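A single protein chain has been removed from this complex, and every other one stays in its place.
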Amino acid sequence: MEILLAVVIGGLYAAGFYMVMRRSMVKVIIGLVLLGHAANLLIFTVGGLNRGAPALVPVEGAAPAATDPVPQALILTAIVIGFGIQAFALVLFKRVYQAVGSVDLDKIRTPDT
Amino acid sequence: MHHLLVLPILVPLIAAGAALLAWRQRRMQRWLGLAGAAGLLAVAVMLLVSVANNGILALQIGDWPAPFGITLVADLFSAVMVTVTGLMGAVVMVYSLVSMDPARESFGYYPLLLILLMGVSGAFLTGDLFNLYVWFEVLLIASFVLLVLGGERAQLAGAIKYFTLNLIASALFLSAVGILYSVAGTLNLADLAVQLPRLGQPGLITVLAMLFLVAFGIKAAIFPLFFWLPDSYHTPPLPVTTIFAALLTKVGVYALVRTFTLLFTQDIAYTHTLLLVLAGLTMVTGVLGAVAQMEMRRLLSFHIISQIGYLLLGLGLYTPLALAATLVFMVHVIITKSALFLVSGIVHRLQGTYHLKQLGGLYQSHLGVALLFLLPALSLAGLPPLSGFWAKFALVRAGLEAGQYAITAVGLGVSVLTLFSMTKIWTEAFWKPRTVQEPVRVLQGRERLLYFLPALTLVGLTVLLGVLAEPIFTLATAAAQQLIDPSAYIQTVLGGAL
Partner (left out) sequence: MSKSAILSIAVRYLLPLQLLFALFVLVRGHNEPGGGFIAGLVVAAAFALYAIAHDVRQARAVLRFSPRRFIAVGLLLAAASGLVALLAGKPFMTGLWSTVELPVIGKVGTPLMFDIGVFLVVIGVALMMIFTLMEE
């Protein structure tokens, strides 16, 4: 399972970086989303895959085999942050599209003034 | 009391919340912005005094013991940085009162600035790597919105690079945090400092250090990852540029200093030599970029990069003197660079442009403005007895003591080029007779006071830092000692849990 996930993560990073380097703004956003997913999945995998074990254990009684909850908490936080940032990215890129009239990043030059 | 540690985060947060509630009352928002920044400065000074007297402070949020809970730590380095944050917040807030246009003001400028200050303070105070990531994101989101606030075409175009590059940095940072957690099983900085040497895998740690170096390097704008900075920093209104120039890249440098003194000290011969090489390249490319510019804000933006090189130089040398010099340099560069930006804002207000070709004659018409520019410019270049001289002097001495002659020579050469580019602004904007025939605007009354007061404060501080070099270096040396020997830091955070 780890090997499969490692391949998937590698693929996500590769695809993400490839998309970020494209000229079209829409593809850049998709690339950023993919990079975020890759990072989250990476944390999930390196945190230790433990099938069927809960992250929360009851206070009373014997503790069953548990999964480390920290990676899940990290991912949850990262997803929430990513959610906010991606929404902002959409608004920003849409504004740029309206101002410039193109999704081609080469057409957007930073003026000197 | 340890509760002091949450106040630099809480004060701006509450002020921002209140300013959001007072959305339609612009006056109210201005007052809340001022109160929030002044309050931050006040609690930061209290924190600094407390840390200087009682040593390192730590607070476990929610009473969860470290390394399981969220920890806030303030050593001297953090406390000084938070104090400078409060100072810059207050200064920029006052400057904004008069120079920010009403449209931006009523679109949430003050709450956003407060949230930015909260994020920066949080990043300086946190004792946990994942929390550092969260604070980075908080200040990034605030900075994104501040950067595009107003929605001018240039702003939007500049924002795209800034946004994309910083997001890639965040993704790398997050990946590095995840891998580090799987390696060490903890993210608390103090706990990591204990666990990493025990792992006996210096190779793996060095790889992680490089991942963090790239992530923080993008945020700190070090070579070769700096190009987003000069393309975006000159596009927003001047107060925004000033606060960005003062604080944002410095958070990246702070993170580098923190991690490369506390965590990644396994293979100094490799990591810190690399830092030295990067420092040299950053200094040189930054200043060469600056020399070529004809627009004041762009020129100063390139100088930010060049100064980041000096900060890295101190970190790369990794001796007590070098780290103390880095700390003094950090405070010095924040203050002088912001003073230069504020003065360039005054120049723009007077003559309506930032272009050196169209500026001129200010020495004739406004002697006061000319002096306000001259002092921080000379300080930045490193002329005695201003603050820059002592910072550079200490850095050079540390470099010579460590036997790193090449990089020290580069640092001195870059100083000359810095002086040259400052002379360029001076001759073009101040000495050269004005070619464009337009009436020079005059500032009067309250407007004049609010424009000049912040710049005067900062210029006064750069002189004061130079005059008080002795006590300041005593403080910086104590701070550097805490960085070089982190046992007190670890002891304070983990308590008896070692």
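Letters A and B mark the chains in the order given here, with residues in each chain numbered from 1 onward.
Here is the rule we use: a residue touches a chain if its C-beta (ideal position, glycine included) is under 8 Å from a C-beta of that chain, and two chains touch if they have at least 3 such contacts.
It should be emphasised that the depicted structure is a prediction, and the values quoted were computed from it without experimental measurement.
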Touching partners, among the displayed chains, of the absent chain | A, B
Sole touch to the unshown chain from A:A14, A:L49 or A:A87: residue A:A87
Which of B:G17, B:G151, B:G185 or B:P202 touches the chain that is not shown?
-> B:G17
Mind pulling the subunit B residues that touch the left-out chain?
-> 2-3, 6, 10, 13-14, 16-18, 20-21, 23, 59-63
On subunit A, what residues meet the omitted chain?
-> 80, 84, 87-88, 90-91, 94
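Everything below uses one rule, namely that only the chains that are shown with their structure count from here on.
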Give, as an integer number of Å, the spacing between the C-alpha centres of subunit B and subunit A.
-> 28
Using the touch rule from the top, collect the residues of subunit A that touch subunit B in their complex.
-> 16, 20, 25, 28, 32, 35-36, 38-40, 42-43, 46-48, 70-71, 74, 77-78, 81, 84-85, 88-89, 92-93, 95-96, 99-100, 105, 108-113
Of subunit B, residues touching subunit A in the complex | 130, 133-134, 137, 140-141, 144-145, 148, 151, 153-154, 156-161, 163-164, 167-168, 170-172, 174-175, 177-179, 181-182, 187, 231-232, 235, 294-295, 298, 354-355
